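Shown here: the complex without one of its protein chains, the others still in place.
Just so it is clear, A and B label the chains in written order, and each chain counts residues from 1 on its own.
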Amino acid sequence: MEPLNRIKSLLADRPAQLKHKKTQDKKIVGYIPGGYFPEEIALAAGAVPVGMVRGGEHSAVENAFACVDHWVDTFYRSQIGYATSGDDPYYNLIDVLVVPITDSNNRTLSDTLSYYTDLELFVYGVPHTKSKEGRDYFRHGLAKTADKIAGLTGIEITGQRMTEAIDICNREKELLRELSQENQSGNTALSPKDYVLVNQASMLLDKGQFIENLETLIRELKAAKSGDNKKPKVLLTGSTLALGDDKIIDLLEEYGATVITGEFAEGIKPFQHKVEPAEDFMNALAETYFMERVAPAWFRPGHELPEHLIQTASATRVDGVVWYQLMYREAYKILSHYFPEMLKKETGLPVLTLDSDYDPAETGQMATRIETYIENIRRQP
Amino acid sequence: MTSKQLITAGIDIGAATAKVVILKGGKILSALVIPTGGSVKEASRLVMEKALGEAQLSLDDITSVVATGYGRKSVDFANHVITEISCHARGVNLLIPSARSVIDIGGQDSKVIEVNDQGRVVNFAMNDKCAAGTGRFLEVMATVLGTDIGEIGSLSLQGQKPCQISNTCTVFAESEMVSLRAEGENRENILAGIHLAMAHRVAIMGNTVGLKEEIVFTGGVAKNVGMKMALQKRIGKEIRVPEQPQIIGALGAAAIGAQRLRA
Partner (left out) sequence: MTTEYHELLTLCGFEPDEIQQQRHRIETTFQRLNLVAGDMDRAVSRLRTYFDIELKGVRKVLGTWLKELIDLVMARDEGKKLIYYGYPPFQYMGLVIKKASEAVGDFYIACPEVILCETLGQIFGKLNPVLEAGEAGGLAPGHAMCSLLQIKDGALSLGFIPAPDLSISTSYFCDMGPKADELMQYKHGGYPVEFVDSCMDSPWGEWPAYDPQRIHYLGQQLEQLFSALQDRFGFTIDETIWTEARKLAGPLYAATFRLNKSLTADPLPLGAADAQLILNLPMGCTGIALKEGAEAIEIMAEELEKRVETGVGVLPKNAPRVLMGFPSFVDPALNRLIQDVGLAVPVHTTLLTPPPLPESPKTYKTLGEKRSVVAMHGGLYHSSFGWIGRIKRGLDYTDLDGFLYTYQYSCRPLTCNSKLMKEYVEKEIKLPTLLLDMDMYDDRNYSAGALQTRLEAFAEMLKTKKK
């Protein structure tokens, strides 16, 4: 698949490409990839949005220990490790890091980096309750962010620029949705790992180049003849799936499962809802990114995520759900205690819960649990 | 009696070994190390007896006994009890006055201590709950690999391609060793990897205090030349190891005893 190879090679070249853009006075806006930063804002202000989506490396987690305790979500400790290392290609390039504050774990990231690095941080709150007031507060945060980024680039966010940015991002969402349908069919030439990689590439690559290649990729996938897939199909969901954190999908595939990727709090770009044109752009963005985005586990009340997952599991006719969470992400850990019972009651499907601290030493145990789980699924009538 | 004639003793009861230093006017009369074994009380009596015998003294000749180390509270003949953190700082200062940082890795704990020109503790950090980055960790790994603890340092230096060891948690690292061996990895490379992983862990702890030169490495693990090299590699600075690194705590304790008598 040529377009997939091109996406991979663009990913490899991206730091160099961004470096070049910086010499042309382009501003690079790094953001935490939890689905609460609308890239439209950066694009409309003439900046380049870059999702800080890397993870999966234990060395980064270990390095973070010099400035933060163990008991913070693994992904955020990794980001602290990368940002304080001084040699991370992306952290060295960004002009500002936008952190939509969702919970204590990413507050830790913004506080720690504010104190220990020279990075410029920009934060705004993501309320935990979907209400009119919550939405208004989120909208207020987006408006502050827009002012900040426009101030940085010196480019005013006009209606026209915003409309163009929304169109680009809507097109990308549309394509990501189509790609996800391919993944959910469980019967596609695109490997589960590459599906995740392409979704994550949407947070790093130049929009024009990405969309062009994605269009071709989807055309090719649709044209390709797919065989009959008899492998057990599992829905992978959880707290964070970072770029480079391949262990979980590798193991599931190794033991014979077909993986379809569902909702994650961070790492997988949400694409279900497009931004509808409206007079007040910030309202329109808040509606899509806050109200319509599937609420992560820390929302209260927290029924939306389990309901969404039950619905996805039924609709995609999977044989089981794999719940992959990073250490110390408390809301996911707690939900993982009662979600299996909820799912079982509604669908009869089994859940496998796995915890990771990006530690290669945990692989052996994880493999045994996955192997047993897949064996059990196969034995189901 | 002038301070020069005062004889003081420092006794350091660690998790692995018990040490005594007898000091007179800044000169070491005897220094002894024995395994702690099952009884801390018994070890403290035994090591003191032997040290006194070596110096041809009796306990009555000692003006002050200062106990330190994790078993410090069990030394019933001690006049003072002081933590090993203060004692290592003082002991290092006595031998190497220009030292500003001490890395002390013992059987149960590892510490990074910032010390001033007076031999006083300015700041310190200590390993957290598990055995990560301690002598005990190295011991377990040596057993898993069927190697003598005394040899692992020099063997590690023969590792041409150090293995990537991800974990310094004893339980996990042990299973990692087993799988590396199963994959046919050679012992030297595994040991090199273990030493680097542990050095990495200690260096991170050091960052929380700030490792200032000159850096001195003490404690039983400092006898391990592989560990010294791994630490130097990871920290990127020269590290000095005193001739008998495991007695520094006891030496500091004896010196603090003398200092208190002078005050």
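Everything below uses one rule, namely that a contact is a pair of C-beta atoms (placed from the backbone, for glycine too) under 8 Å apart; a residue touches a chain by one contact, two chains touch by 3 or more.
If you're wondering where the values come from, they're calculated on a predicted model, not measured in any experiment.
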Handout entry: Chains in view that touch the one left out, judged over the entire complex
Key = A, B
Exercise for the section: Would you mind spotting which of A:Leu93, A:Leu121 or A:Ile155 touches the chain that isn't drawn? Expected result: A:Leu121
Fill in the blank from the handout: Considering the complete complex, of A:Asp103, A:Asp194 or A:Glu287, the missing chain is touched by A:Asp103
Handout entry: Sole contact to the chain not displayed, among A:His273, A:Lys333 or A:Arg369
Key = A:Lys333
Practice task
Return the single residue from A:Ile28, A:Ala42, A:Cys67 or A:Val322 that touches the missing chain.
Solution key: A:Cys67
Completion exercise
Only one of A:His140, A:Lys207 or A:Arg369 touches the unshown chain, namely A:His140
Handout entry: Missing-chain contacts mapped onto chain A
Key = 66-72, 101, 103-105, 107-108, 110-112, 114-116, 121-129, 133-134, 136-137, 140-141, 297-298, 300-302, 327-328, 330-331, 333-335, 337-338, 355
Problem - Positions on chain B contacted by the hidden chain, ascending - result: 70, 82-86, 109, 120-124, 126, 128-129, 208
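The rule is simple: only the chains that are shown with their structure count from here on.
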Fill in the blank from the handout: Between chain A and chain B, the Cα-mean centres are separated in Å by 46
Completion exercise
The residues of chain A that touch chain B in their complex are 58, 62-63, 65-67, 70, 359-362, 364
Problem - chain A-touching residues of chain B, taken from the complex the two chains share - result: 128, 164, 166-167, 169, 172-173, 175-176, 179, 200-201, 204-205, 207-208
